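Here you go, one structure.
Removed: one protein chain of the complex. Kept in place: all other protein chains.
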Amino acid sequence: MKAGIVGANGYSGIELIRLLTNHPSVEVEMLISHSTSGSDIQSLYPHLSGILERKLEDFDANELARRTDVVFFATPAGVSKDLLPECLERGLICIDLSGDFRLRDPEAYQSWYHRPPADHGLLQDAVYGLSEINRRQIAGASFIANPGCYPTAALLGLAPAIKDGAIDLNSIIIDGKSGVSGSGRKAAIGNIYSEVNESVKAYKIGAHQHTPEIEQAIEAMSGQSETITFTTHLIPMTRGLMCTIYATLAKGYSTREFIQKYEQFYEKSPFVRIRPLGTWPATKDVVGSNYCDIGLNADGRARRLTIVSVIDNVVKGAAGQAIQNLNIIKGWDEQEGLKLTPVYP
Amino acid sequence: MKAGIVGANGYSGIELIRLLTNHPSVEVEMLISHSTSGSDIQSLYPHLSGILERKLEDFDANELARRTDVVFFATPAGVSKDLLPECLERGLICIDLSGDFRLRDPEAYQSWYHRPPADHGLLQDAVYGLSEINRRQIAGASFIANPGCYPTAALLGLAPAIKDGAIDLNSIIIDGKSGVSGSGRKAAIGNIYSEVNESVKAYKIGAHQHTPEIEQAIEAMSGQSETITFTTHLIPMTRGLMCTIYATLAKGYSTREFIQKYEQFYEKSPFVRIRPLGTWPATKDVVGSNYCDIGLNADGRARRLTIVSVIDNVVKGAAGQAIQNLNIIKGWDEQEGLKLTPVYP
Amino acid sequence: MKAGIVGANGYSGIELIRLLTNHPSVEVEMLISHSTSGSDIQSLYPHLSGILERKLEDFDANELARRTDVVFFATPAGVSKDLLPECLERGLICIDLSGDFRLRDPEAYQSWYHRPPADHGLLQDAVYGLSEINRRQIAGASFIANPGCYPTAALLGLAPAIKDGAIDLNSIIIDGKSGVSGSGRKAAIGNIYSEVNESVKAYKIGAHQHTPEIEQAIEAMSGQSETITFTTHLIPMTRGLMCTIYATLAKGYSTREFIQKYEQFYEKSPFVRIRPLGTWPATKDVVGSNYCDIGLNADGRARRLTIVSVIDNVVKGAAGQAIQNLNIIKGWDEQEGLKLTPVYP
Partner (left out) sequence: MKAGIVGANGYSGIELIRLLTNHPSVEVEMLISHSTSGSDIQSLYPHLSGILERKLEDFDANELARRTDVVFFATPAGVSKDLLPECLERGLICIDLSGDFRLRDPEAYQSWYHRPPADHGLLQDAVYGLSEINRRQIAGASFIANPGCYPTAALLGLAPAIKDGAIDLNSIIIDGKSGVSGSGRKAAIGNIYSEVNESVKAYKIGAHQHTPEIEQAIEAMSGQSETITFTTHLIPMTRGLMCTIYATLAKGYSTREFIQKYEQFYEKSPFVRIRPLGTWPATKDVVGSNYCDIGLNADGRARRLTIVSVIDNVVKGAAGQAIQNLNIIKGWDEQEGLKLTPVYP
């Protein structure tokens, strides 16, 4: 199977290259980039020398249809909205890593992304690609809205408790912490080393565009529409994302019981690992891999559940989950091309 | 005035040296260390060469009484409990940076610190040195229990809201994030660079010894005994500590109103700076200084207040606040020796 | 083929696990560790959960001979000297990642390592496993002394120039810069985050044990015995190693000519990549991979060649090259199990 990557010169783009060159059934055929078309990918990213040496091309749906079977959109907000429909029409499998098709409600998109939304009908067609939760809908689909990095960690951390009814939905607080690669290869003062290093910074409080995405998914899981509190922090590290999640206990489970329920829930999900009692995941435990590691603590004293969920934002939070979704779509082994041992230390 | 520092070879100890060598009314006279006595401080810490070159000595209360007026205890848990009383008896001003005298309830100490507590009577004598809140009790005192780093950031962030009755006390959740210097100059696998770098790690969930300290101070401010949820995370940076605090709104203040109330509350507190609407502090904004910077967001949607409070854990969270307390005790300008511009970037 | 790893609980040990679980012809069968035998590897290293869950065992040569075909020694200095001979005698392929068998001269070992050397005869038997240079001797061998991390980067950077006679051998200066993982998972003050972070430190100047290893290899390549100057620096990063090498030009080649000669020299070496004119490698370009990237500058003004050579110290500088050597020994494709795209960013 041949793949095209639109936005190949960004971090999610080159991570798709890293992972797909390791995939037995997919071959990278086209690298698309508006801003750097005509350049060689290995001159922009010398780490790819001798691995994938290819020119970046301009977007051309016909050319994509002629040469590829699946197209990944690793583009900034507002781009795939316009380009992806052309590929869909030509019968290509489309997997969108941006936020353009994640929210079913166009008004929500408008108000959180401050941009015009995609076509309303298309928004309803996109399957939300949270692999472990929506496997059935993903299988056989041809149009995936790949989840955001924060929503992936948050929702995998929350799903078993929500589906069990074990927590009060209106009490959910998500404290997110992300490495800097999450903001892409963008030359901005806020991204430069001397500003980010040796510092934790809170940002977009009450205004992060992943908020409605998480709320929509919680509603899909519970049938209940609730408002969450979601805060994001920039951490001086390149890769890695943690959500520390707080919720009031609705049932009196002990930590041990929660761990057991989570293990059962994810029994057939090889990429989710539940930590043993009294231990907690670090983002480093998953770097370079598609894992989501989860630790749990039910505090009887405060009647609260604390969930710690970690992923590599570039893998499970972007390129890895996109490929996992492709595997599910095609009925391949979900782990195909993704059996990656975390790079430790 | 002459000062002695017990535990001078730790990070709080050398920070006391850095700050006191800059203080117009205090002179460092004795450096005490059990484990490294006989060594020169500048051979352990070459950055002090030419600034303070002195032998580390063994603890001797008589010698301290003879040569000094104030003793700082920058010692690990369980040490000042035994040594500080000897200094108190000899009429020395004692400022304890460890947790030994912070909890009035000996049983709480025993159960959170897993060690035998200090003498019950002494625990009642110690003044809790949260400078901005307890100035009146500190003035003229001779025995200070200097607050922990997390409690300092958390309580300065909470105090105005609590005293105003603006939040539900039983809804308080504190998500703490600390740099690695907080765990001291200790050779432990968990502290080594390759393990900590490029990683966020949750630790001591539901079990951090600063929990009862924060609860006790909330009770002192509100008259109400409540249980909080407090989670701590290790961040790949050396200095800096952030508490992101969540609480349900009890009053319908807007963010703007909260900012105004906080500014009024801290009007005479030069070390607390409230951020303008829509901006958030980063730990880097206070590194090397005694500031506590606070940002606020009242989210009407979720009916929750989010408070972001940052300090340098080694300064306002330890050595700086200790000296601030000495200034208050002696009736000096509170900023004496502490007019430090943050080192940026 | 079954493999045993002695010293499996160190960083080179777990990197061997990461790489071998990805190797089509090798299976990890035994994990040996003196200090942690009886523990589960995944409790020491949770990133291995679900990937390789196995108990660490005590060293037992008979057991190794019964269950494995190849043994990797990822042990501290002075250990393989005693254990490896037992495995050799039992017909196992032995690949030693420590320095115990790298120096043919026992006295040099004694004087640079400050320990008793291995048996003189065995020292002559060991094949120095610098894969790209010694392929012929490695093929079919059963006893490999895997090179040190600095020597690997330095010698791959120097080899083409030395073999061409293009530089004065008595003018070689190597300025080495290494990430902290090079000093292992060792709880020492010098390794802790707060000491290493935000700092470059020179260490072991004129005394690094890799000095005689580099000199011995230069002599093997040139037939000339020369003294080099070799200085090492600790860099605040986990993985990555750079050698910046200076030598006086013996021939008047331009930079372009040097690049051409290096490309020819490494034509059949897929893991060595020569940078185009005017560009320089960063350690990040090779992290997680077995590559050695080299940049060159011949300065006519100063009549000096500057060579910049980078590797991932844990891969090409340890576990990766060890596996590359096994591939060569067995006549497999040299890249088997090592087609790893660097993890960028």
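Note that the chains are named A, B and C in the order they appear, and that numbering of residues resets to 1 at the start of each chain.
Convention: contacts are C-beta pairs under 8 Å (C-beta built on N, C-alpha and C of every residue); 3 or more make two chains touch, one makes a residue touch a chain.
None of these values were measured; they are calculated from a predicted model.
S.K.: Of the chains you can see, which ones touch the chain that is left out?
M.R.: Displayed chains contacted by the hidden chain, ordered by label: A, B, C.
S.K.: Looking beyond the chains shown, say which of C:Leu31, C:Cys149 or C:Ile235 touches the absent one.
M.R.: C:Ile235
S.K.: Just name the one of C:Leu44, C:Ile173 or C:Ala220 that touches the chain not displayed here.
M.R.: C:Ile173
S.K.: Return the single residue from C:Ser142, C:Thr306 or C:Gln335 that touches the missing chain.
M.R.: If we include the chain that is not displayed, C:Thr306 is the one touching it.
S.K.: Touching the absent chain: which residues on chain C qualify?
M.R.: Counting only chain C, the missing chain is touched by 173, 175, 177, 179, 194-195, 197-203, 205-206, 227-229, 231, 233, 235-240, 242, 244, 246, 280-284, 287, 295, 297, 299, 301-302, 304, 306, 308, 310, 345.
S.K.: What chain B residues would touch the chain not displayed?
M.R.: Considering the whole complex, chain B reaches the absent chain at 11, 14, 17-18, 21-22, 45-51, 181, 185, 197-198, 238-239, 270, 273, 275, 279, 281, 284-289, 291, 293, 339, 341-345.
S.K.: In the complete complex, the non-displayed chain touches which residues of chain A?
M.R.: 11, 179-181, 185-189, 191-198, 236-238
What we mean here is this: only the chains that are shown with their structure count from here on.
S.K.: Quick one: point me to the chain whose Cα centre is farthest from that of chain C.
M.R.: The chain farthest from chain C, judged by C-alpha centres, is B.
S.K.: Chain B to chain C: how many Å between their CA centres?
M.R.: 45
S.K.: Can you work out the whole-Å distance between the CA centroids of chain A and chain C?
M.R.: 36
S.K.: Whole-Å distance, chain A centre to chain B centre, using C-alpha means?
M.R.: The answer is 38 Å.
S.K.: Would you please write down the residue numbers of chain B that are in contact with two or more other chains?
M.R.: 179, 194-195, 197-198, 236-238
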